[in-house]
Each structure stands twice: as C-alpha cells, then as structure tokens.
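Heads up, the thing below is written out as structure tokens.
Only one protein chain is missing from this complex, and each of the others stays in its spot.
Take a look at subunit A:
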Amino acid sequence: CFAPFLCLRPPQIRVKPDRTGVVTDGVKHSMNPFCEIAVEEAVKLKEKKLVKEVVAVSCGPQQVQETIRTALAMGADRGIHVEVSGKDYETLGPLQVSKIFAALAKKEQADLIILGKQAIDDDCNQTGQMTAALLDWPQGTFASEVTLEADKLKVVREIDGGLETIKIKLPAVVTADLRLNTPRYATLPNIMKAKKKKIVNVKPADLGVDVSSRLEVLKVDEPPQRQSGVKVETVHDLVEKLKEAGRI
C-alpha cells in the first residue's frame, strides 16, 4: 500500500521580493493535513491486516526526509524519498509528481495508492486523478470511508450533492478527504524507532521521469488589500452610495 504524501509549509507566507514565488527558506515544512489522513488510513489498513506493507513516499529536497520519518513513526514500514531539489523543486507540479508515483507504483507493484485529496499550498486537487489516469487504474477520490471487500474497494465519496458510494477494483488510487479519520500523533518513542526504518533515495531520472515543467510562473502577488467598507445609516444613503459608485 502506497501512501505518498506532500511535505509543505504552514500558512504563514510571504511573497519573495522578485515575485517568482513565496519565501520557503527557514519556514517549517510539515505534512499536508490531507496526506496525514492518507497515511493514517494506510496504517489502519495494515493494523486490520488487510495490507501487508505501507510505503511512505515523498518528492522534494532533503528536508522532506524529516516528514517521511513522521510517516514512519505513524506506522509506515519503509520510506522512499524521490530527490527533487533547487529549480526543479520550485517548478514541480501535479503532472510530474503523478508520473513519478505511477512509475514507482509499477516498480514496487503496489496494489493501492492513498494520497491526500489536495495540497493546501496550491489546492490543485490533481495528483490523485492524474496518477490513476497514467496507470489506467480506477480512482476513489474525496474518500470519507474506505472498506476492503475481497478484491474490491468500497469507497464513500464526499461530493457536492452528499455522499456517493462506489465499488472499484484493485489496484486503485484513493484520495483522502477530511472525515476519513483522525490521524494519530507521532509519539517520541515511535520517532526514535522510526530512525531504524529504511528510507531509500531515488532520483526521477532513475524512474525514467522528466521533471521539467510545461508551466512557467509569470508572477506571484499578494492578494489586493481589502478596502474598508462604509457604514450607512439609512436605506436612502445606501441607494445614494450605490449610485455614486456607478452600481445602479
């Protein structure tokens, strides 16, 4: 069972002076919340003896290893660190990541890939779906409940209209939504034990994946300052102000 996850920084962000992105130096990188839920689900499946092995995967620079350790401390058996750093890391997007996951899934002969439904830094909500498409596997996205029934997976999905239950064949891709579970804490004794678990280093080239991006970021800006509103006393004033602003 594959639990690939994203390692990223908390919401305290600042745009870089050259407007090409946000400042990441020195900012704490931690596991994407939806990916935490994914790892927890994988570990739960292992505890129920429904899967044999949980492999935690992440793509990124050296710091990512710390987060893989957290996944190992939560119960994953081994880790794979796909090394992507520098300029490549800045332009790493869902398409390249899904290619990497697809290649790894084939190499490791995984039966199930569980990941977070989206990353809270870019909100793409694409990697899971793209990975499934590249592998030609079924997908159960926005999962709030996952049950294994023989060789099929019953997934309850959170959709706009309510909840949708589908059955998909394995191997499959599942993306975790908020209510799937409550992730456990990575306790200190487990972090210490996790130091003994293996993390293997792999390069995208070893998997035959080209990480060059087809997207170019032109600029990154802060959102426009919110203008303060104006309070009006009467309905008449409101109409006047709206007329003034050319709205009516």
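Everything that follows uses one rule, which is that a residue touches a chain if its C-beta (ideal position, glycine included) is under 8 Å from a C-beta of that chain, and two chains touch if they have at least 3 such contacts; residues count from 1.
In this text, contacts and distances are computed from a predicted model.
One subunit of the complex is not drawn; among "N-acyl-aromatic-L-amino acid amidohydrolase", "Trafficking protein particle complex subunit", "Electron transfer flavoprotein-ubiquinone oxidoreductase" or "Protein preY, mitochondrial", its UniProt record names it "Electron transfer flavoprotein-ubiquinone oxidoreductase".
Within the whole complex, the absent chain has one touching residue among A:I120, A:L134, A:L148 or A:L170, and that is A:I120. Of the candidate positions A:L148, A:L178 or A:L207, contact with the unshown chain belongs to A:L178.
Note that of A:L50, A:A133, A:I159 or A:M192, the residue touching the chain absent from this view is A:M192. Not every partner is drawn; the one left out touches subunit A at residues 10-14, 17, 26-28, 30, 33-34, 118, 120-121, 123, 178, 182, 184-185, 187-189, 191-192, 222-223, 225.
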